[in-house]
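Yeah, one chain of the complex is gone here, protein chain that is, but the others are all in their spots.
For chain A:
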Amino acid sequence: MQQIEEQQQQQGQDQDDDLMIPLNVQARLGEFTDRYFVKSYSEHQYVFQHSNRLYLCGLNKNHPIVKSDSDIKEIEFTQKEQLVKGKKKKGGLKVKSNTVMLKVHLENGEVYEVLAGQDGYIIEMNENLQKNKQYLKQYPETKGFVCIIQGCRK
């Protein structure tokens, strides 16, 4: 086994050459969402499509909630929660891209409606928004996503 380990070491390093890690670069190489996702933006929201054809939806940087100085006071989930079962994700709520998923109340009294952004079935609403409301504002394109949608079968 000793010999095999040494061989592994050498071969490991040979293989690493194609995945060269630039050790001196200061700038960030990329976000998690840059891998595998195809990004598309509308005026205030985004839809990121994963290579496995699931959609990640949420607010983009230009949304007034994100731009506003005021913090988020309350997030109201306007749709009833429906549990999804099994590998085929049966039982998900069917939505259209303009279905209202959230009503967001800011400290300064403004209220905004957040749309689903994509036709299909809701697989998951972001539960972290219930405890960490500010994610929606601080990390709208990563941790503060709104929902994950499975497209309709054609």
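Here is the rule we go by: a contact is a pair of C-beta atoms (placed from the backbone, for glycine too) under 8 Å apart; a residue touches a chain by one contact, two chains touch by 3 or more; residues count from 1.
Rule of thumb we're sticking to: contacts and distances are computed from a predicted model.
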In UniProt, out of "tRNA pseudouridine(55) synthase", "Protein YIF1", "Ribosomal RNA-processing protein 42" or "Histidine-containing phosphotransfer protein", the chain dropped from the view is recorded as "tRNA pseudouridine(55) synthase"
Option from A:45, A:118 or A:150 whose C-beta touches the chain left out: A:150
Take the complete complex as the reference. Which residues in chain A touch the chain that isn't displayed? 1, 4-5, 8-9, 11-13, 15-16, 19, 21, 23, 26, 28-33, 36, 50, 52-54, 56, 84-87, 89, 123-124, 126, 128, 135, 142-143, 145, 148, 150
